[in-house]
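Once you've had a glance at the structure underneath, I'll fire off some questions.
Complex shown without one protein chain; remaining protein chains in place.
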Amino acid sequence: MNLLAHMSWEEVKEYLGRDDRIILPLGAVEEHGRHLGLGTDFIEAEAIAGRAGKATGVAVAPTLNYGQSLAQTDFPGTLFLRPATLISVLSDLLHGMRQHGFRRILVVNGHGGNTAALSLAVQDVCYDLRDLRVKTFEWWTDAEAYLVIVKTLGEQKGSHASDGETAFMLAVCPNAVKMQRLTGRDAPITPSREFTTAATFPQKYPDGIMGLDPRRATREAGEALLEKSVSICVRELNEW
Amino acid sequence: MNLLAHMSWEEVKEYLGRDDRIILPLGAVEEHGRHLGLGTDFIEAEAIAGRAGKATGVAVAPTLNYGQSLAQTDFPGTLFLRPATLISVLSDLLHGMRQHGFRRILVVNGHGGNTAALSLAVQDVCYDLRDLRVKTFEWWTDAEAYLVIVKTLGEQKGSHASDGETAFMLAVCPNAVKMQRLTGRDAPITPSREFTTAATFPQKYPDGIMGLDPRRATREAGEALLEKSVSICVRELNEW
Amino acid sequence: MNLLAHMSWEEVKEYLGRDDRIILPLGAVEEHGRHLGLGTDFIEAEAIAGRAGKATGVAVAPTLNYGQSLAQTDFPGTLFLRPATLISVLSDLLHGMRQHGFRRILVVNGHGGNTAALSLAVQDVCYDLRDLRVKTFEWWTDAEAYLVIVKTLGEQKGSHASDGETAFMLAVCPNAVKMQRLTGRDAPITPSREFTTAATFPQKYPDGIMGLDPRRATREAGEALLEKSVSICVRELNEW
Amino acid sequence: MNLLAHMSWEEVKEYLGRDDRIILPLGAVEEHGRHLGLGTDFIEAEAIAGRAGKATGVAVAPTLNYGQSLAQTDFPGTLFLRPATLISVLSDLLHGMRQHGFRRILVVNGHGGNTAALSLAVQDVCYDLRDLRVKTFEWWTDAEAYLVIVKTLGEQKGSHASDGETAFMLAVCPNAVKMQRLTGRDAPITPSREFTTAATFPQKYPDGIMGLDPRRATREAGEALLEKSVSICVRELNEW
Amino acid sequence: MNLLAHMSWEEVKEYLGRDDRIILPLGAVEEHGRHLGLGTDFIEAEAIAGRAGKATGVAVAPTLNYGQSLAQTDFPGTLFLRPATLISVLSDLLHGMRQHGFRRILVVNGHGGNTAALSLAVQDVCYDLRDLRVKTFEWWTDAEAYLVIVKTLGEQKGSHASDGETAFMLAVCPNAVKMQRLTGRDAPITPSREFTTAATFPQKYPDGIMGLDPRRATREAGEALLEKSVSICVRELNEW
Partner (left out) sequence: MNLLAHMSWEEVKEYLGRDDRIILPLGAVEEHGRHLGLGTDFIEAEAIAGRAGKATGVAVAPTLNYGQSLAQTDFPGTLFLRPATLISVLSDLLHGMRQHGFRRILVVNGHGGNTAALSLAVQDVCYDLRDLRVKTFEWWTDAEAYLVIVKTLGEQKGSHASDGETAFMLAVCPNAVKMQRLTGRDAPITPSREFTTAATFPQKYPDGIMGLDPRRATREAGEALLEKSVSICVRELNEW
């Protein structure tokens, strides 16, 4: 049993006697097209983290469900932490983990909007706590994981709420997928040196999907993606 | 379907066309004796919130799993947000909810250490946003809910991780209950004008239980407590 | 002589050679009905603290006159510190006291709006400074002190600016009491799970009194209340 | 009656119907030599403010007793707000005053360590609130007030806790003056481009007096200084 | 003339009558191997920004010389802003620019450690200021600019202080280049999911160079790189 939520302090004490690793899943509450639930990012992160924890016996911390989603804020239901808040949250959690003796932390981040804050919080905390080490896994930017999407769904240009992510959700939480709400519109991602913000995001991606209409997504592709993500995390934990 | 995590932005938009209420569960990651999981508080809050949402159709926001647990911090595994951080988090979430059109928020708070920060955040946000209204339900301080404990478990002096809370967990998450780890020690709660802090809490409550050894807790009592909690929340939502 | 304001640093040094206790009075600048001065809360706290200091020889720090009064802010003259500010102020003062060698601090808090911030500041500071101990006395929530009100003024439902507080002010600062401005209106306090905020407070308590019209308040009742409050503080200081 | 502490909200409302001025006294809790009480700065500010209020009918806000005293912090009993805290406090108070309709604020500052924070807070608040006007009076830097010291005590080089300040305290709070503790040592103030800090202040001014041994101070000089200070404040209020 | 530093407010007023674009160069003060000056990043950013401003007539703001360099902090001379500080600085500058009427801002960022803070600051400010648009150019991550390095110096794996950056500095500030201090050691950049921090950076890159020993760098390559960088900025400004 290695979910921190289910372990008592005595069990954690025993765990810390033999291990100093922990997995921390990060998510967001943010629009993911007309068809995916707002919790998509934390559902994904929790799915990967839980399975990686099970496979390795490494403790899994409860998920931080809220993240930085300023660019998507005009879509109903998106809830977000402002950057300074998120950095403080992550800093508090990393300090707390280190206080108890966790020294190697794998952050499974399910949301691109968190990446910058995570990076800054880790830099800041590790400046003061020199023996803390932090890895991060993000399935949607990971080169190895991406190859699975290419193999199962074909060459593509899509990210947020597009076919890879839809496939992932079909595999881990089909209740949060409503394929019938899709409208068939592609919103190409064009590289740009301009920041995408609360004002420009909805102009570029009116229904909140970045890239291809995700109707070709399959549960099988999602399962392959999940499996690959978990196996990368397992390797990162074991080869540390 | 009313879990925000599973609703897409389009579904939230439809919801906001007919309702402006939302439920926000707050928890903590904190020791609860040798026998209860560290996630006890958020598991309880999520259980109440989810059922109240189902019964009323009111939307349920994802749980804030981390809270303020400074006094329990020396027990392995306790993770906490410092007060200023938690106030910022709650302020961000309340602002975000109001931005989308949620105007009546029921906070189901599973953790006593959050109460002060919640109160301050609500005061602060509502000073700026005058049409926002916030209620809170805390099963462990609620006079009505308490009567259920008395009726099912008998007259008592116990709170954190004691028999009422143990009963609650037996009902909602038996996997996080290890009765065999109990040591049979009562730690009486004596009223005091001195603050209980990180230094004094472990002196007063060495195994982290405040009050009676919880071995008399039963699943039935927990179910009655859960049912009562849900019915109070339902009433608070409906009579608003 | 034990008012910090009147002691020179040399006298404080001598004091710290023989004692490590200090009393800190907290107040607010906030409406208290049409009849009581805005300084009511700090006047009360200072009155109790000064007398308790005199009776025990314990040093009394200068009063923090301003507090958290967001809910009363629409009444002319209410001035307040935002929650984050008040927590910082209290944190700075507690750190400073500890730096000099004060280790046991009795906070005499005259204002309900400060309670949450005080609790959070104490938790936060004591997490870092493990040998600091803090007690608090609030006459208006204290069970023992309340019995004096019941005995002298009768069974009642009143708090802020109602008969107990008016009696208190008649005893300690009659210049700040204008009984002739009272309008005879009772504003019953009904228990509620909804937060009282800047928007809802004036709706529930239009003239700023929570509870009974305080015309039955007497100076004698106030003196009994003051005496009881002081004796509790003296006991808390002596039995520490 | 014009002490805000003694005025009820109804009286403040009436006042604001005819005036928009207010006086805010600022102090500190800080060493002032072996002979003056730690509250010297707020006692002085409150004395000037109260008398100026009485003479003009302008409302007087409660005194902020604590200030920025980092350089004196190693002298027992000095308590201080860190700079960011003090700026927040002042900002909150100025915002609150403006919210109620006070538009002209005279700050009577009794302490040099507050000057920088006051200046920054005023600049910051007035950037957002363009119709707020703030004056400040500091008796110890005021050219007109200084002439009184020169006339009554003679040509001098002294400031903090030296003869002018001692004279002032003899006039307004003799209980906080212990002349017998003086040691007869002069600590010349030499102009320097180096900041005086917590480390260097005690080296330069071992007993906390900056300048002349203050034994030539007289109550009469203090009364002249107080009178002059009040008359300047009265003029600043009337000619606004 | 379009350096803000040299323009008077009247000239800026005239400029704003005809244009709403501005260039903001960001740098850092950070180790760049044994051979490059600590100011490398701001020198580069300023060089590109100044030339792009000259070519387009777009105003160039003064350079922010300091940045986020926590990972390099153990190398003598590295000076850094903590993440929260840098976000506040950038937020203040963006707000100020928008206040005057600048609506399109090109940030020329010379330093990788700034990227996360810049992204968060832009998101945060643009949430409140919806008509502000911000682009960023970073020569060292830019795909087009990178091709110039490949063409002039050959296929490579190097970044911070390696041959591309050394070439750049040979072109824009040869005084800050001391080739004779190079030791001939390559420090391969290996992709990793672990964060590089203050503790691990010096272990991986003992002399502060990430990648190839930069002795093959040439001034010609640097000039080509500069020219390309400027031309990209010019295009981004003109096609906006």
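Every chain is named by a letter (A, B, C, D and E) in the order it is written, and numbering of its residues begins at 1.
Simple rule for what comes next: a residue touches a chain if its C-beta (ideal position, glycine included) is under 8 Å from a C-beta of that chain, and two chains touch if they have at least 3 such contacts.
Just so we're clear, the structure is a prediction, and the values are computed from it rather than from any experiment.
Participant: Taking the complete complex into account, which shown chains does the hidden chain touch?
Facilitator: The chain that is not shown is in contact with D, E.
Participant: Could you tell which one of E:57, E:77 or E:154 touches the chain left off the display?
Facilitator: Counting the whole complex, the residue in contact with the absent chain is E:77.
Participant: Kindly state which of the options D:7, D:121 or D:177 is in contact with the chain not pictured.
Facilitator: Final answer for the missing-chain contact: D:121.
Participant: Which residue among E:85, E:141, E:192 or E:238 touches the omitted chain?
Facilitator: The missing chain is touched by E:85.
Participant: In the complete complex, which positions of subunit D touch the hidden chain?
Facilitator: 68, 70-71, 73, 82-84, 87, 113, 115-117, 119-124, 126-127, 130-137, 143, 191-195, 197-200, 236
Participant: In the complete complex, which positions of subunit E touch the hidden chain?
Facilitator: 1, 3-13, 16, 27, 29, 31-39, 42-43, 61-66, 73, 75-82, 84-85, 88-89, 92-93, 96-97, 99-101, 173, 175-176, 178, 181, 208
Simple rule for what comes next: only the chains that are shown with their structure count from here on.
Participant: Spelling it out: a chain qualifies if it touches subunit D and also touches subunit E; which chains qualify?
Facilitator: none
Participant: What is the size of the turn, to the nearest 5°, that moves the C-alpha atoms of subunit C onto the matching ones in subunit E?
Facilitator: Rotating subunit C by 180 degrees superposes it on subunit E.
Participant: If you tally the C-beta contacts for B-C and for C-D, which one comes out higher?
Facilitator: Most contacts of the two pairs: C-D.
Participant: How would the subunit A/subunit B interface be labelled, same or different, where same requires over half of its residue numbers to be shared?
Facilitator: On the two sides of the subunit B and subunit A interface, the residue numbers are mostly the same, over half being shared.
Participant: Need the CA-centroid distance for the pair subunit B / subunit C, whole Å please.
Facilitator: 29
Participant: Counting only Cα atoms for the centres, state how far subunit C is from subunit D in Å.
Facilitator: About 26 Å separates the centre of subunit C from that of subunit D.
Participant: Going through subunit E residue by residue, note those that touch at least 2 other chains and give them in order.
Facilitator: There are none in subunit E.
Participant: Once you draw an edge for every pair of touching chains, what topology comes out, line, ring, star, complete or other?
Facilitator: Contact map by chain: line.
Participant: On the basis of the stated criterion, which chains touch which? Give every pair.
Facilitator: In this structure, the chains touch in these pairs: A-B, A-E, B-C, C-D.
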